[in-house]
Every structure is written in structure tokens, then in C-alpha cells.
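Some notes on the structure that comes next.
Heads up, one of the protein chains got dropped from this complex, but the rest are sitting where they should.
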Amino acid sequence: MDWNTMLSYDWGAMMPEFIILGTTMILSILDLFWPKHFNRRKLAWLALTGIILACLSLISLLSFETVSILSDTFRLDSFAKAFKLLLLFGAALIILLAEGYEPREGLREHRGEFYYLFLTALLGAMVMSSSGDLITLFVGLELLSLSSYILVGMRKRDRKSNEASMKYVINGGISTAITLFGMSYLYGVTGSVNLGEMSRTMAAMTDGQLQYIMGLAFFMVFVGVSFKIAAAPFHMWAPDVYEGAPTPVAAFLSVISKMAGFVIILRLFLSLFLTASGDTFGALDFLEKNNIYIASLAGLTIIIGNVVALRQQNLKRMFAYSSIAHAGYLLVAVATLGGGYFLLDTVWFYLMAYVLMNIGVFAVIQLLSSQSGSEDISILAGMGRKSPYLAMAFTVFILSLAGIPGTTGFIGKLNIFLGTFITEPGHFVLAGIMIAGTIVSYVYYFGLLVQVFFRPVHSEKIIKIRPGLHIVLIICVIGTILFGVAPNIAFDFIHDQFGDFTDFISSK
Amino acid sequence: MTGVPLSAYLVLALVLFCIGLYGALTKRNAVIVLISIELMLNAANINLVAFSKFGVTPSITGQVFSLFTITIAAAEAAVGLAILMSLYRNRKTVNVDEMEMMKN
Amino acid sequence: MSLSGELIAFIGLALVAIVGGVLLITLTKVVHMVIALVFTFLGIAGIYMLLSAEFVAIVQILIYSGAITIVMLFGIMLTKHQENDAPAKGGWGSFSLLAAIAGFAVAVYLGIYNLDIPVQPTALHEENTKQIGIELFSKYVIPFEVMSVLLLVALVGAIVLAKKDDEEGDRS
Amino acid sequence: MNVYLLSLLVFSPLLGIVMVALMPKKEERTIKQFGFFGTLPPLFLSFFLCSQYYSGVALSIFDIKLNWIRFGNLEMYDPKLFTVDFELGLDGLSLIFILLTTIISSLAAIASIYIKKEWKGYYLLFLILEIGMLGVFTAENLILFFIFFEMTLIPAFFLIGRWGFLEREKASYSFLIYNGIGSAVLLVAILILFARTGTTNIAALTQMMTMGGVSLFAPISGSMKYGLCLAFLVAFAIKLPVFPFHSWMVRVHAEAPPSIVMIHAGVLLKIGAYGIIRFGMGIFPEQYKSLAFTIVLFGVLSFLYGAFLALVQTDFKLVLAYSSISHMGIVMMGLGALNEAGIQGAIFQVISHGLIAALLFFLVGALYERTGTTMLPKLGGLAKSMPIFSGFMLACGMASLGLPGMSGFISEFMVFLGLFKSQPLLAAIGVIGLVLTAVYVLRAVMLMTFGKNDSLIEKEKWDLRGWEFLPTLVLLGLIISVGVYPNLLGGPLQGTIEAMMLALGGR
Partner (left out) sequence: MMEHAWLIPIFPLVTFLVLLLSGGRLRDRGAFIGIICTLASFVLSLLVLIERFKEPTYNISIDWLSFGGTQLSAGFEINQLNALMLVVVSLVSLLVQIYSKGYMKGEVRFSIFYAYLGFFTFAMLGLVMAPNLLQLYIFWELVGVGSFLLIGFYFYKLEAKAAAKKAFIMTRIGDVGLLIGIILLFWETGSFEYGEIFQAVQSGMISSEKLTLIAILIFIGAVGKSGQFPLHTWLPDAMEGPTPVSALIHAATMVAAGVYLVAAMFPLFMASSAAMQVVAITGGITAIFAASIAMVQKDVKRVLAYSTISQLGFMMLALGTSGYVAGVFHLMTHAFFKALLFLAAGSVIHAIHTQDMEKMGGLWRKLNWTGPLFLTGTLAISGFPLLSGFFSKDEILMAAWENGSYILFGLAVVTSFLTAFYMFRLFFMMFAGDSRSQAEQVKESPFIMLIPMLALALLAVIGGYIQTPWFGTFLGEWLVEGNEALLGASHSEGPVWIMLMAVLVSLAGIYLAYMIYVKKKLSREWLVKENSEVFRILENKYYIDEIYHFTAGYAIKGFSIFLSYIERFIVGGLVSTVTSSIEGLGKVGSKLQTGQVQQYGMIAFLGLAVLLVIFAVTGGYLR
């Protein structure tokens, strides 16, 4: 392979990644050389600019045909475009959160790193979402993981932060090992790491033993990745880590990291296991045959997330459990494969809704906890009277998380339900668990609203909102309501731009 | 040529994986936990390399993959240790089971 | 299965690796555990040799037996560890762990113990390093570059986290 | 103009919302006035619609249909597949319910004068609630219905939990959870229908379910139809509420502010009946028919259970709460009678109970405002100190126990008329409740108004006065006019009921 072949690839398709990478470099150099007294908060705006530029370049790439570089180690298909868009959008919001982040003991001199580690993590997620190759996928995943391990431990003097980071790294290491172990088997039974090739080999596979190993690999990869999305059985780190992590990082974990997890799940499952034959006769698809496992894990995730959240007094822990539950809802869509018609757009829409509402919630939490130094739910008390607009925004997010009509959360859930019912036999049990979980979630979600509106004021301090947070809140509120009332804006966009994601697997 | 069969390598990898896992989940010292995780990654590497020779379609890819893995493992070990340092500085312990400030 | 030289080598190396692993679990002194693991890593490197992966074997020795072990030893020294790692707590927890591991192992073992993929002649051992280099710099440029970012991240992270904060002045 | 009239009606409280929202918090008087004025546009619009109806205009000209949401990417099969339109429509049944809503909302807005704090938030939520209620009764498809249905839930939760009595939070929680369960069941049923048929339009679904439509994906089997019908029934039985799903409603009645209970008992509970008629009976007539006995059974159970429990309550609000359960039992009985008399009686009962309960709770509000208690043992002899109040209370009690000449009688009579035709045995058991109703109503009302009282400190000028006469007289007037000339109400219903009966296969 010579230079010309190298140049023959359409590297323009990687523009967003390059922009993010470049921004990271610029940030790290600036951080290194700028005088110490220089307020590094400004770097956040630079990072934001980078993300926005990346976003714009991605939008300009939307009309591109599917691009594949270097035998699929990078591919820009509709799936990648769609999810990268979300990743960038979410990351932009989180950078704004991070801009306004002022923990009690301060980030001190590490604010610069704080910002560009977000970018590297984002880069990892982006690489992951547009890779058609196990190695790239794995490297991207690890880039994301390593960045987030560090981010979680950023508040060095905070013992909770240390502990969270340690827990995160240990669990993350185990999950990586399990995933990798699974991947090694996948490589073994297919002899390739290119998803397209693997898919073809697996579809043609009729040997029972190889299929069995493939199944083992499937479960290992799935359980390993369930760490990323914080789903059962690998969900337990989430509450501790969220609690210890800086709030923007917790938001990042619950939104971007989770999204990346779903990206990898969808990439792997849809390209490999959807077409792989599920038995030696090739009569059933592998996923079709084994979706009961995912379904039970999804159900378990929903139950655990919602039920344990009932007992939480710490806001971040509560939203950790809530995010577990939401991962469960999304897994329902994965398990049922959206009934065949509602998978990718459903997951995409739900993740978008989740970005909006969850980041909004974390913005409020960050605001309040940095004011009061506590993360107990009682800091919400009396917000309704003290700062009604903030309270209203919070209410919108909570209602959306609870899936109340008029918000994006509702439309997202509705989509998932459609997928569970459309086939015969419908996944009624799973849908039942999901709906029951939703009702249980009312209890704690509305418990927060009870604090906000019914309880006497917690502290009379006026809440000062930084402009960054202002923007986040406004975007999230508008988005949550807009896509709840007129979801077709999003649906039409995704259908017009990406159709049915038909270019998912390289046809080579 | 009747060499060592693929399954032998795979079983070895499995055994090492299990040992690593056991170590990671039972050892109290965080350093050992981290190193056990390395062992687990190593086990996966054995799989990759073995499949690269004896797989369905033998190729060098498995070895390349394992190289990536080794690098990542090293990076992870470094980061893990760094985290352990900052934890140790605040808590004066490296015991995993003493990390229970946050629970329930 | 005749007792070929390859097999003997395999058995020997595998034994070294497994014994190292077992020692990791059974030894009580932390330093000893790490040393035991060095043997495992070396054993694994030998296995790589058997699998015609010389380059990987060398890397394994350099990175695992060398770098990582040293880093770990430094870690142990720096954290003024308790000499002994207390034995694992018994009881229900460890029982279920053993059961889980046993279940996992059996399930996987069932899949692989008689895995019989027809052996195809390979040329992996010929210019192994070159093959890897070609593969790496043609096909896997992107992950390779991403890997560089990853290493950068690890570097920055290690510095940020492990650095002592008290010396505020010597920020570079 | 006509096309947008309904949307205008449904969203007209927004005007009030904006006005109230723009007012500074401190302007108590203005906020209260604006809050009340906010309920007037829908009131006038509904009167206008009503006058249009009575002048012979077909209600269907008011229907509106706009493209709204398209789920999935299935255009290649059928462009209408999995679309949810914004469609509002009107028929005689919904017209009546809309009138009920607007009237009671306006009166409850007046009664909200008793609210002591945070008027701004109160009126904002109040008006949102009204939008929800109006939407529920005009929605032409299930998703839209559900959206509006939930839209009533959230404001009501806050209104109960913020402005209620002592145990308000608990009450608001049980309101939320029970209704949450109800709406969850409802949602599941709606979505199964949607997923299997690709539409949620009520008319289209009715067509498909009764005539046997084509299913693109997976068919809806007979037993699933039963399940769906049952799900609708359960969902709305919780809302209604029917024994044994009633305990939330007791708490709400006891703890919510009286003005909100006026809305709640007056309109919100009625959504349950509306839903059963529209969806249970409307979409699944076959299945509904075979479930009729169960429906009546639960109706009778509620009727008697509520009556018996009302007999031993010491809090007047609880008496009213159980009486509501009892009266909703009558609705179920009527709906299960499967004949014109029963169904029309049930609808009458819905309206009548709406009016009566609203009036009763208005009086409760007035009473609490003056005495600070609604405990029966602490009350008594009010006929002396508050003769007018007592008079109204007595009249209202009489209306509640089904005194002829008042709306309650017509409905009870028709329900039993219908029920004796179809389920004479259950009807015969049910009539015991008529006596019990008299017993508990008289007990409660007489404990309050008759006798002497030593524990209450009576003040000068305690009796109802000024503006308080407006809601009382309007409501009592409506109760009596429906009672004296029921065809007033019966007229608009004929079309709907005829259609229902046709689906149910005649008498």
C-alpha cells in the first residue's frame, strides 16, 4: 500500500474526527503553555467551538454516500452519521455543563485537562460509531473508557472521586477483559475482524460447535458492553461512580458513554448476529432465537433501576439508577429489534430524548449542588418558589424522564412499545415490565417534584446561573418539549436523511 | 504434522482467564487486582494469537489485534496505577474492600 | 497425539503460566505475587513463540514482564502496602464466585475442548514482524492513530492523577 | 372558521394562562380575576357550539384533522400507516361532556377564591387542567386522547399536593400512582391496537374491530380483543373508580382543595365513563357485550360498597367520597345494561353526579372556610346559624339520593329501568342501595344541619353570601332543570346512543 492508495481514500469523511482531534491538540498545547493565572474556563468555549465545527462538518457530510476507508476500519454510513450527530450534540451540552462546573474544592489547575479529556472520550465514541472493524471498535471503546476513568477521578482531593474512579477502573478493566475474550472467540470462528466479512462467514455457518462458541462470544461481548450502558448484570458500578464523579462527568457517563455502548451493541449485533444463523439448519436468526436473554436482562435492568432508585436520597445516585432503568428501556427496543420496523430510529430518538432530558436534569443538579455543597434531594426543596423558571425547567425534564405525554420521553417510549407489540407474538411480558417500571419511576420522579414544589425553601441563597448552563437549560427545555409536541421534526429528519439505514453493512 | 491442537491453547487461555478473574475479584490489594485484570487480557491475547494460526482462515490480524490489546492493557495499567496513587494519597489504603464510602 | 517437541514445549510453558497464575492467587506477599506473575507472562510469551508470533512474544516480554511488572512494583512500593494481602474472605460470596467461575469455565470448555478446525498451512512465522508492520500501517492506520491518542490520554491522565498537588509551582 | 373552532375551544384557556403568567405574583386579586376570566372563553365557545347544535347544525362540520406524527418509516406500505393526526371532533356525547367541563371549570374557578396561597401557580395549573379535560372529550384518536388524559393528571397532582388539606401529599401520590397504573394499562391497550393496526383513529378502529379489518403485521386474535376490551375497562374503572380500585379517590376527595374536588368529582372521574363508552363499548362491542354481566356486577358491588361505607364515615368529605364511588357504581350498572335506557341513564348519571358533586364540594368548601372542619361530630345545628347554606345542603343531599325532580333521579331511574330488563337479579340486589343512599345522605346532612350544636362558635353573618350564590344557584338550577325536563340532555345523546346500540346489536 503506497502513498497514493492512502491518498485515494476520501479522508474528508473523517473531517469531524480530525476537527475534534485537532481541537484536543490545540487545547492540550494551550493548556500546557498558557500562564497559570490564565482562566482556563475559556478553553471550554474553544472546545465547544471545536465540537460545533465538527458538528457542522458532519452535517455537511450528511449527503455523502457511504464512505469506507481502509477496509472498513472507518466507515461513514447513515448509522455513524446519525449517532455521531447525537454524540456531538450531547458532548456540546456537556462541555457547557463542564464550563460552569465549580466543585467545592475546585478543579484547581486541571481544568484544561478536564475539557480536552472530554474531547478524547468523544473522539473514542465517534471512532467507535463509525467503525466496521473489531479492532477500531475496541480501540475506540478503550479510548472512551480510559478518558472517562481519568475524568471520574479528576477531583483528586475528593475521596469520593478517587474511590469512584478506582471502582470504575476495576470494573471497567474486568468488562474490557470479558469483552475482549468474547471478541477473540468471534475472531476465531470467523477468522476476520472486519464486520462485513464476519457477518458473511457467520451467516453461512452451519457447524453447531462453532455456533455455540459464537453464542458464548455473543454473551461475553454483551455482558462486557452492558458495563458501558450500565445494564444488568453489569450496572452496579453506576451509582457509586456517578455519585463520586464530577457532575458533568456523571452526565457524560449517563449520556455519551451510554450512547456509545448502544452504538457498539447495535453495530455488533446488527451486523453480526442478526444475520447469523441461530441453529444448524440456518432456520432461525441467532438474535431471533436468543432474544429472550436480552429481553430478560432488559427486564431485570428496568426492575433494578426503578426499584432501587426508590430508596435513594442522593440525587446523582438516584439518577444513576434512573439511567440504569432507561438503559433497560432501550434494551427492550434492542431485544425486540423494534419489531423489525422500529429499531434504529427508535433507539436514536430515545437517545436524543435522553440526551435532552438527562443533561437538563444534571445541569440542575450541578447548579444546586455546587450552591449548597450537598447532593441530597433536599437541596431541591422550595425551588419552585425560589426560582420558578428553573423549577419549571426541572419539571419538564422530570416529566419527560417519567414519560409523560407532551415531552420527548413519551414519544420515545411510545416508539419502543410499538416495536414490542407489532410482531406476533408480541413481547407483552417485557412491555408489562417496562410499563410497571415506568409507574414505579413515577414515585421517585414525582418525589423530586414534591421536593421542588411542596417543601419549604431549603436555602434562601439566590441561585446564580452561569451563561453556559443557561444555554444548556434552554436548549434542553425547548428540545424536550418541541420533540414531544412535534416529534415529526426529528422523525422526518432521520427518515429523510438516513432512510432505513440500509447501508449498515458493507456489501463488499 | 500433529502439533499441539488449537483446543489446548484455548483451554490454557480459559484457565488463565479464570485465574485472572478469580484474582481480580478476590484480592484485596488494588495493585494485584489490576495485575489480575492484565492476566485476563493476556488470556484473551492467547486466544487471538492461537486463532491467528489455527483459526478458520488463519491470518496475521489476530496478532495485530493482540498488539493493540497489549498496548491498551499497558495504558490501562498506567492509568489504574495513577488512580490508585491519588486514592492512596487521600485514603492511605490500597485495599479494595475498604472502598465503601458510597454504597446502597 | 504423539509427544512431539512442540507438545513438550507447550506443556512446559503452559505449566509455567498456570503455576504462575496459581501462585498469584495462593501467595500472601504482594511482591511475590507480582513476581509469580512475571513467570506467567514469560510463559505466555513462550506460547506466542509456539504460535509463530515472534513479534508479539517479544512485545509481551518487553511490556508485560518488563514494563508493566516494574510499574506495578513501583506502585506497590509507592503505596507503602501492607506486606501481606489478607486471604480472601470465605463464605457465601466466594462460594458463589467459585460456582460462577466453574459454570463459566465448563460452559466455555464444552465449546472449545474438542474444537477442531482443519489446520491450514500458514506463513505467519515468515517475516512475522514485517507482516505485522505491513498490516498495521496499511489496514490499521486508523486504530493505530487512535491508539496514539489513547496513549496520550493515558499519559496525561497518569500525570494529572498521580502528581502531587502540593507542589503547585512546578507545573510544566 | 368552523374547522378551527374546536381547537380554539380546547386551547382557549391558554389565553388565561398567558394572562395569569404575565401577572406579578403579588397581585392576588387580579390573578384570581384573570384565572376566572380564563375559564370564560371555553365556556362561551361551548355555549356557542351548543347553540349551533340546537339550531340544527351538524356537529361534524367542526371536525379538524391535521397531519401530525408519523412513526416508523413504512411509507412504502401505506402512507397513512402509523400516523397520528391531530384530529378533534364532536358529537352529542362529547358536546355534553364539554359543556359539563366548561361550566364546572368556571364555577370551580369561582370557588377557588377559597385558595389561600400561591394563586398564580394554582390558576396556571387549573387552566392547564381545563385544556386537558376539554381535549379528552374532543380527541378523535387514542393517542391524542391519551395525551390529554395525562395532561389532566399532572396538574391535578400538583393541585392536590400543593393546595390540599393536611395529608395532601399522600393523597396526591395515591392519585398519581393509581391513575398512573390506569393510564399505563390504557397506554398498553392503545399501543397494541396502534401497533397491530397502524392507526389510532377511533372511527377507523371501530370499523376494523367490528367489521374485521385487514392487519398488515400481526392479527388481533379474538382473545386479544377480549384482553384489550378488558384493559380499557380496567383502565377506566380505575379512573371512575369502581370497587376495588377506589381507595385513591377517597383520599383525593378528602384531601384535595374543594375547588379541585369540584373539578375532580365533576369532570375528571367522568373521563372514566366517557372512556368506557367510547372505547370499551365503542371499539369492542362484541367483547363488551359478553363482559356485561361482570360490569354490572362490579357496578352493583361499588354501588353497595360505597353506600355501606358512606354510612359509617365521620368526615363529611369521606361520606361524599364513598357516595361518589357508590354513584359511579350506578354508571357501571347502566353501562352494563346494554340497552338504551341503561346507557342513557349512565350518561345522565355521569352528568348529574358531576353537577351534584361539584355543588356538594362547593358547599364543603364554603363550610370549611367558615367552620374549619368537616367532621360530622363537630358539626350540627347549622340550619340555625346558616339556614341558606343548610337549605342548599339539604337540596343537594336530596339530589344526591335521587329525589325526583332533580337530575339524580332521572339517571338512577333509567339505569334501573334498563338494568331490570337485562339483569333483573343484579338490579334487584342493587335497589338496596337506593335505600342505603337515602340513609347515609340523610344521616350526614342531618348531622350537620339539624340538631343543636355546642362546640361550634357561631359568628354573625355566617351564611352564604354574595358571589357564593352564583355557583350554588347555577348548579342547583342545572340539577333541577335536568330533573324536570330531562330531554334537555337526552336530545344530543340520541345519535351517539343509537350508534352504540347498533354496534351492540340492538336490544
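As written, the chain order gives the labels A, B, C and D, with residue 1 at the start of each chain.
Quick note on the criterion: a contact is a pair of C-beta atoms (placed from the backbone, for glycine too) under 8 Å apart; a residue touches a chain by one contact, two chains touch by 3 or more.
Not measured: the values here are computed from a predicted model.
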item	value
Contact set of the excluded chain (shown chains only)	A, B, C, D
Given D:N339, D:T374 or D:T472, the one touching the chain that is not displayed	D:N339
Option from A:L48, A:A232 or A:A298 whose C-beta touches the chain left out	A:A232
Sole contact to the chain not displayed, among D:Y53, D:F416 or D:W462	D:F416
Residues of chain C in contact with the chain not shown	93, 96-97, 99-101, 103-104, 106-108, 110-111
In chain A, positions touching the absent partner	166-167, 170-171, 174-175, 178, 208-209, 211-212, 215-216, 219-220, 223, 226-227, 232-234, 236-237, 239-240, 279-280, 290, 293, 297, 303-304, 307-312, 440
On chain D, residues whose C-beta touches the chain left out of the figure	244, 246-247, 305, 308-309, 311-312, 339-341, 344-345, 381, 383-384, 387-388, 391, 398, 403-405, 409-410, 413-414, 416-417, 420-421, 428, 431, 434-436, 438-439, 442-443, 446, 449-452, 485-487, 490-491, 494, 497-498, 501, 507
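The rule is short, and it goes like this: only the chains that are shown with their structure count from here on.
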item	value
Centroid distance [mean C-alpha coordinates] between chain D and chain A, Å	43
Intercentroid distance (Cα basis), chain D paired with chain B, Å	64
For chain C, residues that touch 2 or more chains besides their own	108, 112, 114-115, 140, 143, 147, 150, 153-154, 157, 160-161
Two or more partner chains touched - positions in chain A	135, 138-139, 142, 146, 149-150, 153, 156-157, 165
Chain A residues touching chain C - in the complex, by the definition given at the top	1, 6, 21, 24, 28, 32, 36, 69-71, 73-74, 108-110, 113, 117, 120, 123-124, 127, 131, 133, 135-136, 138-140, 142-143, 146-147, 149-150, 153-154, 156-157, 165, 209, 212-213, 216
Touch list for chain B against partner chain C, complex	2-12, 14-16, 18-23, 25-29, 31-32, 34-36, 38-39, 42, 45-46, 49-50, 52-58, 60-61, 63-64, 66-68, 70-79, 81-86, 88-89, 94-95, 97
Touching residues (chain side chain A, partner chain D) in the complex	339, 341-342, 345, 384-385, 388, 399, 404-406, 410-411, 414-415, 417-426, 431-432, 435-436, 438-439, 442-443, 446, 449-450, 453-454, 486-488, 491-492, 495, 499-500
